[in-house]
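Every protein chain of the complex appears in place save one, which is left out.
Let's look at chain A:
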Amino acid sequence: MDPNQAKLLKEVMAADFTLIDLNLYLNTHPYDQNTIMLFNNCAQRAKMLRNQYEKLYGPLTVQNSPYKCPWQWINSPWPWE
């Protein structure tokens, strides 16, 4: 994977992980308004980074991507490679 792609992917991973962790916290603190605002801001940032990554390097999820032929979803590298 080229270094620019790896760098942007790492940013997407970090942004998404922030959401995973805030999600768990909010499940047990559903009235924490400040954290809900933080979640919303982080979600927006994560979405932006994801769009940027997918435009340059192909789909991260199979849904919501416009595809051309041949179907790029199966392209390497897979995450375990």
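Descriptive notes on the structure:
The definition used in the following text is that contacts are C-beta pairs under 8 Å (C-beta built on N, C-alpha and C of every residue); 3 or more make two chains touch, one makes a residue touch a chain; residues count from 1.
Just so we're on the same page, contacts and distances are computed from a predicted model.
When the listed names "Pyridine nucleotide-disulfide oxidoreductase", "Polypeptide composition of the spore coat protein CotJC", "Ferredoxin" or "Energy-coupling factor transporter transmembrane protein EcfT" are checked against UniProt, the chain not shown comes out as "Polypeptide composition of the spore coat protein CotJC".
Take chain A: the residues that touch the chain left off the picture are 61-62, 73-76, 78-80.
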